[in-house]
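One chain of protein is taken out of this complex; the other chains stay put.
Labels for the chains are A, B and C, by order of writing; each one numbers its residues from 1.
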Amino acid sequence: MNRRGFASDNNSGVHPEIFTALQEANRGHVAAYGEDSYTRQAYKKFKEYFGNNTGIYFVFLGTAANVLGMGAFTRSYHSVICAESAHIHEDECGAPEKFNGIKLLPVETEDGKLTVEGIQKHIKGIGFEHHSQPRIVSITQATELGTIYSQDEVKALADYAHENNMYLHMDGARIANAAVTLEKDFREFTGDAGVDVLSFGGTKNGMMYGEAILFFNDTAKEEFKYIRKQGMQLASKMRFISAQFFRYLSDNLWYETAQHANKMARLLAREAAQIDGIEITRKVEANGVFAKVPPEIIPELQKEFLFYVWDHEQSVVRWMTSFDTTERDIHDFVALIRKHMNKG
Amino acid sequence: MNRRGFASDNNSGVHPEIFTALQEANRGHVAAYGEDSYTRQAYKKFKEYFGNNTGIYFVFLGTAANVLGMGAFTRSYHSVICAESAHIHEDECGAPEKFNGIKLLPVETEDGKLTVEGIQKHIKGIGFEHHSQPRIVSITQATELGTIYSQDEVKALADYAHENNMYLHMDGARIANAAVTLEKDFREFTGDAGVDVLSFGGTKNGMMYGEAILFFNDTAKEEFKYIRKQGMQLASKMRFISAQFFRYLSDNLWYETAQHANKMARLLAREAAQIDGIEITRKVEANGVFAKVPPEIIPELQKEFLFYVWDHEQSVVRWMTSFDTTERDIHDFVALIRKHMNKG
Amino acid sequence: MNRRGFASDNNSGVHPEIFTALQEANRGHVAAYGEDSYTRQAYKKFKEYFGNNTGIYFVFLGTAANVLGMGAFTRSYHSVICAESAHIHEDECGAPEKFNGIKLLPVETEDGKLTVEGIQKHIKGIGFEHHSQPRIVSITQATELGTIYSQDEVKALADYAHENNMYLHMDGARIANAAVTLEKDFREFTGDAGVDVLSFGGTKNGMMYGEAILFFNDTAKEEFKYIRKQGMQLASKMRFISAQFFRYLSDNLWYETAQHANKMARLLAREAAQIDGIEITRKVEANGVFAKVPPEIIPELQKEFLFYVWDHEQSVVRWMTSFDTTERDIHDFVALIRKHMNKG
Partner (left out) sequence: MNRRGFASDNNSGVHPEIFTALQEANRGHVAAYGEDSYTRQAYKKFKEYFGNNTGIYFVFLGTAANVLGMGAFTRSYHSVICAESAHIHEDECGAPEKFNGIKLLPVETEDGKLTVEGIQKHIKGIGFEHHSQPRIVSITQATELGTIYSQDEVKALADYAHENNMYLHMDGARIANAAVTLEKDFREFTGDAGVDVLSFGGTKNGMMYGEAILFFNDTAKEEFKYIRKQGMQLASKMRFISAQFFRYLSDNLWYETAQHANKMARLLAREAAQIDGIEITRKVEANGVFAKVPPEIIPELQKEFLFYVWDHEQSVVRWMTSFDTTERDIHDFVALIRKHMNKG
């Protein structure tokens, strides 16, 4: 029942330690909407990681963190430059456009990563009222393709953005997986590298729900509370998001879980690569593995382990590992692949 | 620590049985975004209460349930008629207008309840392109003022709405409290009485988070999944909302919790009414008590029990009871009031 | 053919002098979108009336002037306080809410005019994220009910608005009619009295199309050009709006036309009042006359002169005069009324 698969880190449940934290927060009455001690403690914890001047706002989910975080810097005549594969462009059903009125300008990439060179074609029409004004560069860390921006790459984009009167937004739905690989503190490749606003994800790495928007820039601070409320993201029983984040950021829990997921992805890639006829198509930098698999065996594998086909034409599948993936899961899955490949 | 007060039913935590349900749902991997067995079971449970033809969509919070539920029936040139005291008008920071583009037409009321007579003044300009077209009548059950629509009152408004080519929306953030008082099944005063779309609340009555939008009308069904996603309300780990609702609707848990909260409100009103100088200003039909209290003692009371002043000019306060309010809480609070009144 | 009636000042055509100005502007090529000498001259003319620091933007129509002018000061979590009878609330099909995302807060009035007292009930929830934040007070001059704010009344509202961190918007679709009655320069009861943004109307007083948004406040200046373009109001052949305004504001043409219309309204009111059974229900301050007329004769009158019933229940009609209304029109119409009244 509820067998672990490789479909998504969203298919996993809640880390036991975080569950315990929820339980401990379930005591008596506290003020709603964030005026409680759990939330204050969570803020404090975030500031330990990101600095005292960080603006912190909790929301329910990652799409909202992206949309509202960008909304703090945009008026509707602005545009946002992002990778064509970005979650904000591909997987949010137009929420950024709908809520903020903005235009998204996608850039084709090889590996899901923007470069200064790649975004330059969209820097035009500045000051020309007929043209949506470029305002934000949005990157995903780790990307939707399992790749990671180095600290220098983030900095180069931030510098370019700021030189061009733009802001840098980072979708950090899998930021913990990136931090582990980079062997850097969060702030080194976010606020300190020039990121202006970060969607800090928890749900994909062991939380039940909850995402944080972190501002490293004062522009939006004063009014953001209204944007969040009107954006339908102000949790009444906020303490339960806060308690999760507090625990997640304590005792390196976030690190252990992400490190484990990354390790399992590398293991899976390594093992699968040894099977004749399976090709790992991308470098594995976080917790996603992209593999070319003969189309005829895909449905067979999916009968036992959930996962998604990423590119039907190329027969490339995506396997995501999670904080709760076990070595046994990997070995069972690899054995299954091997069995079906040998049949062919 | 975390003393129970009378500020809001949102200040309470999670009912222990619901917590247990969350724990039991935390097993292995299941498909994200609602394609899981917990969600299917929750849908089934809802259908037992509301009928098999009910369209069911879970979202994170009540504001979203209201905004998106109404959005399923509106285009931006429509208007929504509601009480001036309605949550959608007073307490959602303009989310209905922002997200749906619509106009809200508030109606002054004595007791938070709309009447056919009261809404008629807004039924005008039909077919006239200069005028926002009335499309929805929105009522709250129980109202923000602690009052309740009878089944007949709901039906009268629904009939009038339908005769005028409008729909009836019900904000049921406290629908359980209403059902208990009405001694009716949910469906008798919702779908069967002509309600087209209902925000079915759980958070104020013992859940951690999660609200259901129920459609009793096929108009919106096909496209609503996109509205929810673009509305930033599609939960990835949906099973945890579903498991809560399943438990909430099983073994009459919802009834017990609401019945208890209502009972505590009546007890508080009865006891407080016996104190000289305290006046209960509204009939207590659900779990809210409105009382006129001398302004000078309010801050004294608030030092020990959280609650809000509803009307500063009239010195009227609001006391909300909750599923976890105890008789002891009531007696302690009443004793405190009495102590401060005697001092005066 | 095309008989002049009393339906609306919009039913009239174009003043001959303005037509001539259009013709004179129709020479050769000039830069589009306002980078032409006709537009520069029109700006200069506006500055003569309103001061050199005035921000001037032309749009096509009054609804757009109102919506975009307010949009320069608002974010979507703001609210706008206006009279229940205001054009922005009654007759713009929800354009202010749709385009700006804002909430409108209507105030019931006797005569279409807001007062400080009347708007105070909406100044609440300041700083409270659940509540749309009051940001603009919007008044119409002359009002939809034919009444006029005195300079002091404007100033009182402006002062109150500014003290409460709000702005004052004036819908001046019929501002010329007001200026004539007030015997004041435009700026005395607009910018100098504290108005922050003005919709300056031309169409109802002899222009073909075109409206100006005037800012007396620097807040919005830099970015407004994008708001206008995205608001679908940047005219390509701008010179033809500019040439009209230039002529309209030259040689007191605006004054003559408005003075005449007002005079015709007073004449009509005076003459009609002398007919037994006809009652003039409002003081005539601009170019609108409101009259109680027996319902049975209304269709008879409308066969020969177009006009609208304002209040069916009370059998009150609205008669608008225009720059081209003649004394003969008035006498013919009054004779017709008299004829039908005598029949009864």
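Here, contacts are C-beta pairs under 8 Å (C-beta built on N, C-alpha and C of every residue); 3 or more make two chains touch, one makes a residue touch a chain.
Treat the numbers as computed from the prediction; the structure is a model and nothing was measured.
Checked against the hidden chain, the listed residues B:K47, B:H162, B:K184 or B:K229 yield one contact partner: B:K229. Summary of contacts with the chain left out: across B:Q41, B:S76, B:T115 or B:S315, the touching residue is B:S76.
The omitted chain makes contact with just one of the residues C:M208, C:I298 or C:M341: C:M208. In the complete complex, the residue from A:C93, A:M207, A:V317 or A:I330 that touches the missing chain is A:C93. Of the candidate positions A:R3, A:H130, A:K221 or A:K283, contact with the unshown chain belongs to A:H130. The missing chain lies against chain C, touching residues 1-5, 7-8, 10-14, 19, 22-23, 25-33, 60-64, 67, 92-95, 98-99, 203-204, 208-209, 226, 229-237, 239-240, 306, 322, 324. On the side of chain A, the interface with the absent chain consists of residues 76-79, 90-94, 97-98, 101-104, 106, 125, 129-132, using the contact rule stated above.
Contact between chain B and the unshown chain involves residues 33, 75-77, 101, 129-130, 133, 223, 225-230, 234.
Heads up, the rule we're going with is that only the chains that are shown with their structure count from here on.
Shared numbers divided by all numbers used gives the overlap of an interface; between chain B and chain C this overlap exceeds half, so the copies present the same residues.
Chain B has its Cα centroid nearest to the centroid of all protein Cα atoms in the structure.
A rotation of 180° superposes the C-alpha trace of chain A on that of chain C, rounded to the nearest 5.
With centres defined as mean CA coordinates, chain B is found 33 Å away from chain A. Centre-to-centre separation between chain A and chain C, using Cα means, comes to 51 Å. Averaging Cα coordinates per chain places chain B and chain C 42 Å apart. Of all residues in chain A, those that touch two or more other chains are 33, 226, 229-230, 234.
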